[in-house]
Every structure is written in C-alpha cells, then in structure tokens.
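Missing here: one protein chain of the complex. Every other protein chain is in place.
Then we have subunit A:
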C-alpha cells in the first residue's frame, strides 16, 4: 500500500473541474514529493484530456469545417455567372460563421443560449455571412456581411458561446460545466453526428480471391467534384484496368500507353523493375496490346475513347473519340490526381504502381492488404459530413440564384437597375432548412456523390452522464449489419490503444460499432503541398525527374505522400529520421505521420484527415525523453501537454506509424538489446471512457467487461448539473447517487465521481430464501426505506396551441367545478389557468392541461361570419394522464415556438422506490432483478450489527469468472474501514494484498469473509460470508414501466382479435408453443376457449350445399334457406375465406357431425 494514501477531503470542490488535477496537493501527492517517472508519467493523461477532452475530435472537426473548409468551398464555387447577361457576375470573397467582418474579434453571434433552444424547440445556430462582389449595371459593388443562411452550431465549438467560459458563466447559461458538448441542438433535440468509419480514400488496396485466382488493386478517388473507384484487376493472369464509366476492361499496357508511356521497356521498368520473376508474370500483357495493334499513345487513347460510356449534358459539344480518351485518362480514371497541361506522367506512374502491386501479389499472395486493418481506415466526423452537405446546399443555392437572375435579366425592359442582392435573399432559407433537416432526420442525401445515407445522426442519449459521454466516443461502421462476415467484427490487433477493446454492443452491431479509447485524437486534413516541398528538400528525388529504370532498382525506396508516389530515396531511414526530427521540433504538423514499409520498399507519409492517432513518449538511447523535471513542470502548472509535444518529448503516432515502432509498455521493458522507440504513457488507456468505469477489469472474463459497457449506459444516476432545468421526453435521476468506493483513474478523469450513477451497497454473497435463483437479488427493506435505489422518472408532455387559418385558435380553459364548488375529479390537479399546478398530484384519468380546440377550425375564412367571431365554440381536447401510478407536476413551461404557436410543456415526475422485479447491476456485467425484499431483522448481521443491503447468490460467480467484482469488494471494504477511496484502475489500482492487510489491521478476516449471524434464528451461520461494499447501479428497466395484464379490452378492427402490446392495452398471446402444450395435455376445450371464444368468435351462416358463407340464414350462392347452418368460427377465418374469395379461390366448408 502506498504510504501517501490519505483520507479524502470533503471540502468544497473547486469550480474548475480540471484545476484540481494540478493543485499543489494532488491525489495525496505534494509538490515537493519525489517524482517517479515510471509512476507519475500518467500525469500526462489529465494534461492531454485538458487540451483535447473526450469529444475534442468532434469539436476539432467542426472548427476545421467552419474556419477552413467553408472558405475552401467558397473558393471552389466562387463565381455565379448569368447565361443571359455576359457582363453579370457575382463573386464570393469570404465566408464567416457567427460574426460579421465589422464585429469585434471573439464575437459569437448565436440565436439564443443553447439551453433556451432546447427548451423552446429551436435550433442552436449562427448566421452565415458572406462577402460578395457583383455587378449592378456597369458598376461593381462590394457587399459585406450578407446572410445566406444559418448554420447549426456544435456546442462548445469555437462558434459556440460556451467556448472558453468559466463554470460560473456556464451556470448563468443553465449549462452543465461537465457536459462534453460536441452535439447540435436542432428543433430542441440534441443530435449527435456519430463518427463514421470507412476505408481510406485515395489509397491503393490490394485484395486477392485465392479461389478464383483474382488479384485486384482498387482505389477510391474522392475529390470535391466526384467520387469514383478505379480497379486494376487480373483476368486469366492478364492485368486490366476497370472503371465504372468505361464499358469494358482495358488491358493495362494500353492504359499506360494512353497515359504516355509508349515504350514497352519503360512499362516493364515501371511495373516490374529489374526483377525477372515479376517480368515473367507481366510479360503476357504486352502480347495483348500487340494483338490489338495498339502501339502509340494516339492508338491507345482512341482505344480507350471508344469504350468510354458517354453521358453528355445537353448543350455540351460532342467530343471526338480521341478527346473522349484524353478526357477519360485525364479526369475520369483515378480522379484524385489532377492532370494539368496533358502531363500524364504522374497518373501513369500511379497506374503503374497499382499494376506493380498486383504483380507483387500475383507473385506472393501474402502481399495483399488487410481491409480491416485500422491503418487502412479513416474516420469521418461531423465536420466532414457537414461540409459535404453544405457544399451541396451551397451549389443548389447558387444554381437557384442563377436561375432566378436569369429570369429577371431575360426581361427586355426593366424599370430600375437590377440588383442581384434582392433576389439572393429569397433562397437563404434553403441552406438553413437543408442543414436543419439533414441533422434532424439523419438523412444525408447528396446527389453529386450519389450518397444516400440514413441514420447519420442520433438523438443524444441522456439516460445518464455516461450514456451521453459514451455516445460521443462512438464510431459506427459503414459495413452492412446483415452480412455474415466475421472479419470486420473481429478485434483487430491494430486497434490497440486507439479503439476500446471492450466497448461494443452485443448482437447484430457487435464489432461494427466501436468506441474510441481514452487517449486518442482524430486528425483533420493538413496541407499537402508544403510537405511535398519539404520531402524534396530532405533529399527525395522528384518522381518527374527520375529515369524509369532506376525507379525500382535495388535499395531505392519510393516515397508516397497520401498514397501517391512523389519521389524516391536511396536512404529511406535517414529520410524518415530527418522527417521525424522536423516533426518533433514542430516545424511540421505533429499529426503528419511517416513510416517505412519494407515489403513495398516504400516510405508513406500521410497528412489526410480521419486518421486515429495517440500520443506516446519518445525513447532515445533507451531512455524515455520525459524526465522527472518535465513532470515537475507539469505539476507546477508551468507546462501544458503541448509543451511536451513542442519539446519533442511526446509525439502522436497514427496506426501505421505505431506499427512501425517498438513501444515499451512499462519503463522496465526498456531493453538495451532492442531498439525501443517509444514508451506507453499509461496502459489503461487501451480502454475507453465507458470501460474505464470498471474496477479491476483486467481480472474479469472479457465478455463481462463488454456487458458492463452496455449496462453502464442504462444505469440511472446524475445526468448533468443542469438536470433539474432540463425538460426532456424522458429522464431518470437517482435520488441519492454516490461516487464509487473503488474508483479508477478514468472515473476521475471523466468526472464520473461528480456525476455518478449508482450506490455503494453492502453485499453479502450467500444464498437466502430461495428467491435469489437465476441472479435475482435480495434487498433489505430498511435500506430501501432509507433511500437505497430510489429514483425519479420525469416525463415531458408537450401541448401545442395551434392557430387556424380562419382566425380561430386553441385555448386552455380553467377547471370545471361540481355543485359544492370543488373541482371535478379529472380537474383536481389543475390551477385556475387550466394547467397543472406545480407540485400537484395527477392520477390516472386526470387532466394536466385543459386544452380546447375550436369546433369550426375547418371552416373556410371566406364563410366566416362576422357575428360568429365573438362566440367561438370550442370542444374539449384535454391532455389526460395515463398510468398505473400517479405523477406530480414538476415544471410547466409556456413559450412560443418559432412558428408563433404557443408551446406548453408539462413535466410530470414520479419518485420510485425499488420494488420486486426492478433491475440492478454491479459494474461487472452481473445484472439481476430484485427477487424479494426482506425486513432488516430477518437479514443476517455481523459482529458490528451491519446487515447487507443486497444479498447476491454465489452461483453468479463460477461461470461468470468476474474476479474483479470480488477484488472490488475487498478493496471497498478496506476503503470503508480505512476512510479512503481505493483504486481499481485497469492494470494497476490498489493491490489485493495491501487491501487484505488493511482488513486484518481493522480486525476483519484477511479473505473478506465474515462470520455472520442469521437474523431469523440468531445463530451463527455455518459458513463464512463474503461481505462488503460493491457499487451497484440501478438500471432503467423497472417493473412499473413494463407491468401489464388485461382481462378484456380493445380489439383490432380488421381481425377483431385482441390488440397487441402493452401500449395498446393488448392481450397476452397464447402462442404456438403454448398451444402445443395444451394440445399435448389434451385440454381441447381450453384451447377452444383461448383461441376462439375469448378472442374473435363470430357466428356465420354456412351453406352445407355449396360450402360458402351466406347471411341471415340465406345462401346467396344457392339462393335458398334450405341448407344454411349457423356455426361459430374465428372472425379471422371468416376474413381469410372472404379474402380468398376476392382472389377467385372458393374455400368451401364441408360440415359433418362430430359425435
């Protein structure tokens, strides 16, 4: 046990959540305490989270979008010209979100504070201003700060008013300082754009189908204009290029010739180098080109041009076959490489590289790429998705604008000079509405990419603080859920440290939905051009200047920038070292990664966005660069995390570079015999925020940790500091939440100890009463009386008062009273204003908002009688409360929504004490329902008279193997006795042995097992009972929300059978299996009663002659009364017969006597 352990101080917590981490006396360590680099390097983690935070990736991405990407979009679409008036132009000069060009720096112009937007069902947004230059007549006019729409603002981004304000100001805005932000408020709901995982763009991926003998190299080219995929594929051992807009596969040699490499020798050099084995494999391809008699570039281009699928827009000139060919090679194939002045060489080299990768894979099938490798994946964040959407809307906006001015300019005579600005404002709603609609529905449909994605956004789950936080770190995969491939779902070794190894849902989305680990960063796009220049400075030979023969010569490494070959180097390791040195000194962005791939003899440099990376301590000469003095500076507050970066002590590695490094887990693993390059900052950062709540997860069976990750999000607890100010559809609060006795460092870092979801329950692991089988729990009634597991459920009820076109409107009317002047029963909860009084009890069938709608709302405005206006008649349309238990009115809000209609929200609250069947769970994936509630005097007690809050059956342990739970109990017990909070951090935490020693010191058994007395007989129990505190969570599944039974009730209209489901007061189905049982038992009369008499019995008239149904004892087919017999059949059967009849099938009933 650490000697510096001390009792937790119960002083008022400081305002700044993170400030505490840098207090002179921090977690029992004083400034003067000696620094042990091996142990204290974890201080880098809070420092990292201080600058980055858990949702920083969302914020960074959004900030990049509004600050950089928007400007790029504007530049790409800057001109609007008129087809009618060649003189006219409008040019966008600049774009800003949230502030005018004239406003003071730091202005954040948003509509209203976010919380007000939430309450009033508004969108939290900021105006988008553009500066334009356009012609009016002969004059050129500049116009600044023209609003073209409103941009939804991500909370806590740099356009948000919450950015950079302190906790006190946060409180003024009714915001929780611990809320991570990173979501949008659209129409009053909080929407998150989940991180999307996809295969990286503009990179070559080589795959092989060994059964079919196919090797293919593919690249998805993505530019602002379009997205297309190019393949280089083998067919009968010959290599072809395949592209969607080329109708047939083109032999690779012809493509290369079309791209200007006409010499066969050069083609061979570019693809195979001097390797005879590769040459043998490739040589067949020349024959094909020769057979087709394609020798020159022109022939090749003609060959390609003939096969291009032409989609011509009306009005564009028809191109010749040669031009088509040039167009195809220049812009269609591998679109992300731009061709200027018909300089095809770069593109030719790219295609040759693809062909070379195919040849290499043909030679050695192990050279394929792994699709599931995290280094081949990119994460798409809110900013990127927003930018796609905005560009689409902006283009639409411009084309609408153009159509509009064309219409006006066409008119030959105009009274006044035409001002384009007058018509630009008409469309400003399109951008606003488009953005709002996409975020609120989650449908991203972009015509230009043929993208049609649903479910991009999700409503932020506010079940508990953890569920909201867990949602912000979630990553969804584009991979289809229905396909049965295990690869994408499997745990990839390369996700170590980047993606949480435990946190994934069970069931269909298992392994496809992932979560970020604690210490990760997702890159944004970086400029490529300066890096390219730098490479040439560092001794990379420009690809355009290299002779083809030397390109693949021995020891020559290709240098690839974002997947494109830009040059070669003979000294790759020197190049890489130099490059890294520059990065470590901060000369280039810390997020640019570089690594060597010896198999491909290539050096890859990546600057693109969406790569996951994480910081690591640099090791030089077997010594970590971070020394005690640095950590001291950090502790004293002189240094922040960025100082470690700029001093070259810590650097970010992305997955590819990480796999090229040798990373020591602990300082003790620094081995002089191995060239260790980096040192891990903290091992527990392999887990994410949600898995970080589990104490001693490294002692648990791994699925248990995964289960807990799912359940931690369902736990009822504190939601945010502003939880009582929120009006959400459904919220759960715990009345007395406690921070766990056994914490983890992650818990402190994510402030779970400030917004906990659970209570420390004293648990006895023993059998009791038999009501604890199958994981059921025994609860102590006195504990419940004293507030254990008590929670509140608040539900929002929205009432809108509409206005109708005929000037009538909905009203709220006062209560009705009986003859004694007392309000009638349904109106008991109402106040004089017709709305529920705060604190009033609302029972089943009572009204909480006495709304009336006009009876003549449908009448037209024209038929409106003047005299009728005063005497509008209304009809009651009150909101009734329905529920098995009464609620209390918590809050009533009246407001006006943005379409000028009155908006009333009534918040109803229930306080619930645990009851039989409520679900509880520990933090180890051990869930159970309450099986019985026992009086305290009946429960066992120990020498001190302590009786357990919960009794858990020991059968829960052997098969689940949740050893962590046992250690949590012992650490918790030691903490209780010692007056300290213990740690159960992953790969660390308080040691079991130390904890057991504390137990012995305090007079308890070493094993944590106590001698208990039976509460019923008063005698000692014959076994020692494992007894101590375990943190228990109450889950949101409560009996009150699920209980359902019915004797009689509504029936479905069509089948006349009882309705289905609790919400419709449905019947309980006697299904096939139950039916089988009844048949097997022989209770046929019961079956008849259940299936027909109590369900949809119906009397029909059947004609025994024709077998069809008649009515009124009359057979319509036979036109007689003679053979008609009355009988009872299920209405559904009658319906089936009639439906069959309508399809020209005559089901005829043949009747016979049974007895």
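Note that contacts are C-beta pairs under 8 Å (C-beta built on N, C-alpha and C of every residue); 3 or more make two chains touch, one makes a residue touch a chain; residues count from 1.
Criterion: contacts and distances are computed from a predicted model.
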Seminar exercise, completed: Looking only at "ADP-ribosylation factor-like protein 6", "Coatomer subunit gamma", "Ubiquitin-related modifier 1" or "DNA-directed RNA polymerases I and III subunit RPAC1", the name UniProt gives the absent chain is "DNA-directed RNA polymerases I and III subunit RPAC1"
Problem set entry | Of A:536, A:724, A:771 or A:957, the residue in touch with the unshown chain | A:724
For this session: Sort through A:1018, A:1061 or A:1152 and give me the one touching the missing partner chain.
Result: A:1018
For this session: Could you tell me which of A:550, A:936, A:1055 or A:1117 touches the chain that is not displayed?
Result: A:936
For this session: From the listed residues A:427, A:635, A:726 or A:781, report the one that touches the chain absent from this view.
Result: A:781
For this session: By the contact definition given up top, give the residues of subunit A that touch the hidden chain.
Result: 12, 724, 735, 781-782, 785-787, 790, 792, 839, 888, 890, 909, 911, 935-937, 941, 943-946, 999-1000, 1003-1006, 1011, 1013, 1015, 1017-1024
